[in-house]
Structures are given as C-alpha cells and as structure tokens.
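With one protein chain withheld, the remaining protein chains of the complex are depicted in position.
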Amino acid sequence: MKLSVGCDIAYEVADQATLIFNIEAMAGGHQTVLDETLTITPDLIAEEGTASQSGNRYRRLIVPQGLVKLRYEAEIDLQPLRGAPETIPEVLVARLPLETLPFLNPSRYCPSDQLSRFAGREFGHIPMGYNRVAEICNWIHDEVDYISGSSDTTTTAADTFSLRAGVCRDFAHLGITFCRALGIPARFVSCYAWQLEPQDFHAVFEAYLGDRWYLFDATRKAALDGMVRIGCGRDAADTAFATIYGTVFPSPIRVWANAPGADLNAAWTTDAISIAVN
Amino acid sequence: MKLSVGCDIAYEVADQATLIFNIEAMAGGHQTVLDETLTITPDLIAEEGTASQSGNRYRRLIVPQGLVKLRYEAEIDLQPLRGAPETIPEVLVARLPLETLPFLNPSRYCPSDQLSRFAGREFGHIPMGYNRVAEICNWIHDEVDYISGSSDTTTTAADTFSLRAGVCRDFAHLGITFCRALGIPARFVSCYAWQLEPQDFHAVFEAYLGDRWYLFDATRKAALDGMVRIGCGRDAADTAFATIYGTVFPSPIRVWANAPGADLNAAWTTDAISIAVN
Amino acid sequence: MKLSVGCDIAYEVADQATLIFNIEAMAGGHQTVLDETLTITPDLIAEEGTASQSGNRYRRLIVPQGLVKLRYEAEIDLQPLRGAPETIPEVLVARLPLETLPFLNPSRYCPSDQLSRFAGREFGHIPMGYNRVAEICNWIHDEVDYISGSSDTTTTAADTFSLRAGVCRDFAHLGITFCRALGIPARFVSCYAWQLEPQDFHAVFEAYLGDRWYLFDATRKAALDGMVRIGCGRDAADTAFATIYGTVFPSPIRVWANAPGADLNAAWTTDAISIAVN
Partner (left out) sequence: MKLSVGCDIAYEVADQATLIFNIEAMAGGHQTVLDETLTITPDLIAEEGTASQSGNRYRRLIVPQGLVKLRYEAEIDLQPLRGAPETIPEVLVARLPLETLPFLNPSRYCPSDQLSRFAGREFGHIPMGYNRVAEICNWIHDEVDYISGSSDTTTTAADTFSLRAGVCRDFAHLGITFCRALGIPARFVSCYAWQLEPQDFHAVFEAYLGDRWYLFDATRKAALDGMVRIGCGRDAADTAFATIYGTVFPSPIRVWANAPGADLNAAWTTDAISIAVN
C-alpha cells in the first residue's frame, strides 16, 4: 500500500536554540521510503543521523533567533507482514533474544513494577500468545476513556490506570506496562496513521511475539496496516518528534497521512501486523 | 591496579524459575578481565551473552526447584584514564554524539523533566564542565542523608529530592537526573567497589563530558579509581544483578573487592576517572 | 456485649519527648466504657482531652529520657444499633448534614479526586444505598490482596488501587476513597477488634447512610459488631495511636480484645452496624 505522509512544523526561536527532530519515516524491511523531502526554512544545515539500535532518524539543527519551518513529505510503500493471531506464540523469558530484554524493564512512563500484581490477576490466566496482548488492548479500550487534554507530559501508566482517562500515548503506555509486567517485551512507536481523526502524530506500541515485533493500538482509532513508523523506544520519552534546547514558541503542527487508492475495508484488519525489521 | 572481585549468591527456587544475572565484570578498554570463574551449583547450563550497546554481560539460567548457588570470582586489571577536572568540558547538545542522546531522556527512576527548574536554578550558573558535575555531587552529598533502608525499589530521584535520604542507588539516580536536566548525558553504573563499607554491590553514575564517560559517586563511599564496572544503563531498572521470573527465596549475598597491593592514598583521587570504552 | 480491651505500649525515650496517645475507647452512645484504667510507668502526669468534633480522646505526656510504659485496660459494653441493609438509603449531597461535608473531601491517604472516574464506572450503576457500600467492600476484598508489609506510611489509596495489595489501613483508605468519589461521606476509624488474628489495632471505615454512620470492614478479618472505636478522622493521618515529637525507640506493642461470653455465630453478622454517636 502506498501512503503520502508528512507534516508542517514551525517554531519562533527566542534566541539561538538546538532542535532535534524525529519526524522522518523509518526505512527498511516492510516499510520502504520511495521518495521524501525535508524542507527547512530558512535553509539551515541539519545534521542527519540514524540511531544504530532503534533505527530512529534524527535531524539536529542549530537555529538562530527567528522563525524556523520544517516540511516533511514522503511517499511510503507499506508491505506489512500479516500473521494469523492464533498462531503467534509468546516467547518464554528463558528464550527471548538478548536485545529484547531491556524492553521488559520499567521506564519513565511505564512503571511495570507497580502494576504487576494487577496484570497477573487480570491477564495472567489468559492463554499465552498474540491474543493475550489483544485482550490487554480490549481491556484498555473498554476501561479507559479517550479524552483529549486529560493527561500531560508527566502522566505515567500508573496514573492512567487510576484516572481511567488518557490519549493515545497513555493508551500505549498502559499496554506496554501490562505486557512488561507479564514478561512480554514491549516498546513505544510513534507514527503517521492513515485515517486517524483528527490528523496528528499517533502513538501505538509493539510487543515481541513469536520471532518479531507486532503492532497494537488500544485506541482503535486507526488501521494497524496503515501506520508508518517514525520513532521507537522505551516510551514517549524516547520518541519526541521534537526535542528543544532553548526558548521557542511553537505554531500549531499539521500532520497528514493519505492513501488515495487504498481499500478501506481491508484496512480494518483482524490480521496481526508487523512492520518492524528489528 | 589489580583487584580481586566476586560474589556469592544463592536462591531457594520454589518451582522452576528463569534467572538472569548481570554480575560479571565488563571487559575491554580500561578494564581487563585477567581471569574469571563462574561456578553454578548444581552444574546448570547458563546461556551467556553480551548486550551489544551497553556491553552488559548476562547469564540466563533455567533453574529447577531447589537450591541454586552462584560464585563469581575475577581478577581485574584496572587502568583508568585519568584527566584533569578543569580541562574537561561539557559538550553542547548540538555537538553530542547521537548515541549519547538517549541518556538525556527521563527514565523510570530519573524523571529529569520534573527537576529541571530546580537544576537550572541551582546548577545553571556554575561554569560548564567536569566541575559542574562535581558540584552536583557535592550538593547531593551535603543535602541528602545516606540512610540504609530509607528507600525501596519504587523510589525515584524526585522522591529522594523531597525526602532528602537514600542509599547509593538513590544518590546515583539524583545525580543522573540533575545532569540530564542540564543537558548532560548521564547513565547508571553498577560495580564492585574497593573499600566500600560494608561490602556490597555499589551504584554510581557516569556523565558524558569531553569525549568520554566519566565516573561520579556522590556518596563518597569508595574510591573512583577502584571501581570495577558490571552493568550500565538508563538507571537501576537496567542493571539489576539478578532478574527473576518465578518464585524464589534469596539468601544473603556476599560481595568482595580486594586490592592487596594498592596504594590507599592514591585511591582517593582528585583526578577525573574514566573506564568506559563507549 | 461486654468486651475487655487494652494494650501495652512502651518506648525508650532518647531525650525528652512529647507523646500524644489516642488509645482510649470512645465513650457515649452505643459504646459504654464501664471501667477503665490507664497506667503510666513512671507515674507521669498525662494531660487528658477529648476533641470536640471527633470525640477522640487524647493523652499528652512530656516524657524524660528513659523507658516509658503505658497499659490501657477497659471494660466496654457494646450495644450497636443494627439495621437491615436493604432499608438504609444513601443521602443525596443536597440533603447531607453540613457537618458530614468535610468527609467528602480528598485527604492525605484518600485522594478521591484521582479515582472518581473508576468509582463511577465500577460502582455508579449499583442501586444507591447501604448495599452499594457493601459492594465496594466486596470489590476491595476480591481485588486487593491482604499482605503484611506490602505498604508503608506513605501509601495512598491510589497506590493501593494500582498495587492491589495492602493491610487493614489501606483497605479502609480505598473504601473511603470510593465512597467519597460517589458522594458518600466516609471516615477512618481505628479500633480494638474482637477475634482479629493476629491481635493488633485494627482500621475500618464508616460511611454516612440514612441518618447515621455505619461501620464497614473490607478485610473481613473481624466481626463488625465486635469493634470498639478508638479514633475517628479523615484518614489514618488523624488517628495515629501514638504521635511522637522527639527521638524514641518503640518496643513491640501488645493489643487485646476479648469477649468471653459472646456468641461467636452472632458476631459474623449480616446486619448493618452503627456505633457512632455523631
């Protein structure tokens, strides 16, 4: 499936600032970047880099006082791997690849140590496998209200668990937290998401099952097979679309993800979907 | 300097359990493992692995019901790189190596987002460089009481900041948190520490300054140049000496770090000390 | 029903200290103090007072360096008011007595503002009345594990809700929190509890229903009609059996509550029980 994704971002910089962006689509495996342009106004030099472990792509700019605008536009070919949920097993901790182990640890927004007893009580008796994570997502969807503005940048999954309200990043954090508490490696993914309403950067999560990372979205706000991965990490702390050192005033961002010829019905899939290469 | 380090660990396993240990000394660079033995009783097969990014060494065991004992013994040659504090600069975020950036992000026990205003007020006006981090350590040493049992596995640096009491891991978490809040990458290090009283695993931190990671210990409980690195990560969540899946009952651990011929006076150094290779 | 209750408390006082005790049985209404003795060794003068609103009885001592021992012994006649659960209504906030309103507010250990959405989701559709509070207690009993040592003096009901483990004070805090979130005034009660195993001070809660305060105990560890009220307040912060200003070292306390001729079967009542006078 071909998608056109992109965003417009602008900041008024009060004084010189360093900005690190992570807005470019990941490249490789099931997600091919056919074409892309990053336009920076004024025409500043942006250092480019890709983190070796996560594959996250960074642009780092030193911006003088004044207005800076970024436009990212990309054509993506998405060929997600599809699996049958009932055939995808969990992996015992004794057999997990070493590089997945850090994703069992608690992180800033995913204090899995605090919710382990509940996770065991609620999800411990569900048969192991993909569908157990799907049940976690169902639980979150049913028990937590999606309410814009109900959380902020300090909100952890333990807060969301108590408050029973949140937005996409909170839903992802809670899913990750429950998975880790059960011994399932899980990580945070920021993405462009086709059909998301209103259009914005989206946040979902990946759990390591069988021999790869599968996508999950407890919000049910967008099609799993219409997501273009941008950043990946322990939680939202690792995947900010912009990290800013200095004083800046942001303009409203604009994000888009279009798939003109896509088959809408197919998008709301019941397949397990994997697009991560590692 | 040559050190003999090691530990005795034992668990009574209620039923089959998976245990992942990170107790072996890191190898490479300024820390050479001359000789080492890991004895597991009964003679179980322990999968061995080294995490590519951190260099942490793991042993993973599936342990049947009953008693399991580990003894680790190693001879280490430590040749720390020594620097003159006043010559070691901070690195602007605009110039930091890409792989250090994750160590600017808040983590489970180091919510640097919550203490950034204080860090700016208290340490923002100190000239940048190694000595600013040394001042952070002085502040922690002076303002936080070292009290055994005053914290637990849920205690964050924000808690320690309010409570003004903690143990070595809390001191390290607070140092890391202040560094990150100021734009200095910082990470948690577990180690064997010569002269630590009473002997136990120790926790310190590393800050990225100049072109490498330098060791800091706000507790002042052991010599910086007598520390043998074991594990390294975002915070204590990444460097548990034992991670346990299953029900086990621990015996008291025993830890040692001896340096028979060492010059005691030299150990309490005023040099900046670096032993990390990456 | 007649009960013999009491306790032995002792402190080693490092230097002069002020101690405020709240260990004496409340007097009045459904709870009559037939006889009581408070023995203090050495024979210090203890100022005596009863708080006008709560009815809590305080003894305040200035204790010199050395050992201080208190023994409280009382004979209590308990004639609890019994009601039929299905006949006891909730009171609309619009009709609540003014003096009950503070018990709708969040307090140190009962942050009812944080759990209001969950309380509404889980208990909002249960018909109003005594049995709704009984359902809250059932939920706590079923969903939270009673585990000694699983909480400490900083643990709030929001923590207990996440951790799903606690002791009697945590069970009471959670019950109070849910009630307040639903608009039902609720308060914390410390008591002597017949049949509690092991014997100790106990903590339960009272909810205002109909025209009085009814007792509830989500732990199911003791008979509702065998409880002798000691202290009453917003939460455990108001009802410490000893408040200490100075450095002291406590000895283990001993608590008892006996009812020699009591009908054991009758004690495990299904009646609604009220013993508070206001």
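So that you can tell them apart, the chains are marked A, B and C in the order they are listed, and the count of residues begins at 1 in each.
Keep this in mind: a contact is a pair of C-beta atoms (placed from the backbone, for glycine too) under 8 Å apart; a residue touches a chain by one contact, two chains touch by 3 or more.
All values reported here derive from a predicted model rather than from experimental measurement.
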Visible chains in contact with the missing one: B, C
Chain not shown: contacting residue from B:82, B:95, B:164 or B:254: B:164
Absent-chain contact - pick from B:56, B:114 or B:243: B:114
Chain not shown: contacting residue from C:4, C:31 or C:114: C:114
Touching the absent chain when the full complex is considered, from C:89, C:102, C:127 or C:250: C:102
Touching residues (missing chain, whole complex) on subunit B: 114-115, 117-118, 121, 143, 145, 158, 161-165
On subunit C, residues whose C-beta touches the chain left out of the figure: 18, 20, 49, 51-53, 58, 60, 62, 92-94, 98-99, 101-102, 104-108, 110-111, 113-114, 153-154, 183, 233-234, 237-238, 243, 245
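Going forward, only the chains that are shown with their structure count from here on.
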Where subunit A and subunit B are represented by their mean Cα positions, the distance between them in whole Å: 30
Distance from the mean Cα position of subunit C to that of subunit B, given in whole angstrom: 44
Whole-Å gap between the CA centroids of subunit A and subunit C: 47
Multi-chain contact residues (two or more partners), subunit A: 114
